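Complex shown without one protein chain; remaining protein chains in place.
Just so it is clear, A, B and C label the chains in written order, and each chain counts residues from 1 on its own.
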Amino acid sequence: MAREVVYTVNVEFGDCDPAKIVWFPNFFRWIDAASRNFFVQCGVPTWTETEATRGIIGTPLVDTKAKFIAVATYGDTLYIHTSIPEWRTKSFVQRYRVTKDGDTIMECEEVRIFAGKREGGGIRALPIPEDIRALCD
Amino acid sequence: MAREVVYTVNVEFGDCDPAKIVWFPNFFRWIDAASRNFFVQCGVPTWTETEATRGIIGTPLVDTKAKFIAVATYGDTLYIHTSIPEWRTKSFVQRYRVTKDGDTIMECEEVRIFAGKREGGGIRALPIPEDIRALCD
Amino acid sequence: MAREVVYTVNVEFGDCDPAKIVWFPNFFRWIDAASRNFFVQCGVPTWTETEATRGIIGTPLVDTKAKFIAVATYGDTLYIHTSIPEWRTKSFVQRYRVTKDGDTIMECEEVRIFAGKREGGGIRALPIPEDIRALCD
Partner (left out) sequence: MAREVVYTVNVEFGDCDPAKIVWFPNFFRWIDAASRNFFVQCGVPTWTETEATRGIIGTPLVDTKAKFIAVATYGDTLYIHTSIPEWRTKSFVQRYRVTKDGDTIMECEEVRIFAGKREGGGIRALPIPEDIRALCD
């Protein structure tokens, strides 16, 4: 079974919109932090370090789908259960389940790549680094 | 064919991350603004007004999927082509195509609802308001 | 001496700009959360509750000044030391000192009010609620 790492979020006043619920782009902010935190907890160095040593500048998103099941508001504590259920040749699937008081309120599944800089600007997908994969499995 | 409204975004320095490309949650910020702008351009009043007159507090997201095709950076101008290709009983599909220099760099398709407040907190889906639908078609 | 509450921030990749340092508006995001957290730690209820029971919708900002002393980047942990050194008739001063590895990297001093809704839209300053002040001193 894939390793799971939990990232904790305290929902703040400013994360909520005039309807008094979390403004949804903030979920993606937290999911991106949970994605990064997953690698940190698995022992992967910062992207600043990997950029210098091997040209990996980060793990940008290629594709995402998300389902919003119940709302959250400020004062709530959310837990983002994060895993990588699937590795492909040049991409991987990262999965998130956000819970509040034990209930799942949001689910998200992404495809991400390990990116390097492309000559002339922009980024390109690098092959999955086997040592990083080994740390995360 | 469904009506299309275009929302323009000037990408700013602070919208970009250390990899010098747009940090993806910002795309969802803009898409939410494009969603709202669509209704404004169709003549739908503010949610503050609709809340007072008929209990509609907004159109929160139920479901979203997005594909990131090419990157953008600060200085770029993006155009978000927005439409509602499908109306259901208590929800609707809103679609976005983000272009830069004529190329599609991101696509997104959402399911949203018209929401009212639920007794005791939270929100609930209201039936699609026929007059608002008529304005948007 | 005024009570001090510490709010902890883990700086994320997306909080940083193309110069690889925290994009400064994020400091104000965190400071607003630290402001709110100060009241929570002192036992003040949520603004949703105070709005229902006594018309206080929050503590909006009137005035702020801040000094940026050193930069932070993702992976850093910041501590926001928060206090209310001064109470006035219809406003109060809230002070923040942000530290990283024991060094002060940012300082901020704000004037805030307890706000209620004004007839016809907008907000107005309410007299300092003595019971809330007593909780915070």
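Throughout what follows, a contact is a pair of C-beta atoms (placed from the backbone, for glycine too) under 8 Å apart; a residue touches a chain by one contact, two chains touch by 3 or more.
This one's a predicted model, so the numbers in the text were calculated from it and none came from an experiment.
**Student:** Touching the absent chain in the whole complex: find that residue among A:Trp23, A:Phe39 or A:Phe92.
**Tutor:** Once the missing chain is taken into account, the touching residue is A:Trp23.
**Student:** Given that one chain is not shown, which residue among C:Trp23, C:Phe38, C:Tyr74 or C:Phe92 touches it?
**Tutor:** C:Trp23
**Student:** Going by the touch rule given at the top, which residues of chain A touch the chain that is not shown?
**Tutor:** Residues in contact with the chain left out: 13-14, 16-18, 20, 23, 25, 74.
**Student:** Hey, which chain B residues sit against the chain that's not shown?
**Tutor:** 10, 12-14, 20, 29, 32-33, 36, 40, 46-48, 58, 73-75
**Student:** For chain C, which residues reach the chain that was dropped from this view?
**Tutor:** 17-19, 21, 23-26, 28-29, 32, 47-48, 57-58, 60-68, 70-71, 115, 121-123
The rule is simple: only the chains that are shown with their structure count from here on.
**Student:** Would you kindly tell me how far, in whole Å, the mean C-alpha position of chain B lies from that of chain A?
**Tutor:** 22
**Student:** What is the distance in Å between the mean C-alpha positions of chain B and chain C?
**Tutor:** Computed value for the inter-centroid distance: 31 Å.
**Student:** Which whole number of Å gives the spacing of the CA centres of chain A and chain C?
**Tutor:** 28
**Student:** Can you list the chain A residues in contact with two or more other chains?
**Tutor:** 29, 32, 47-48, 58, 73, in rising order.
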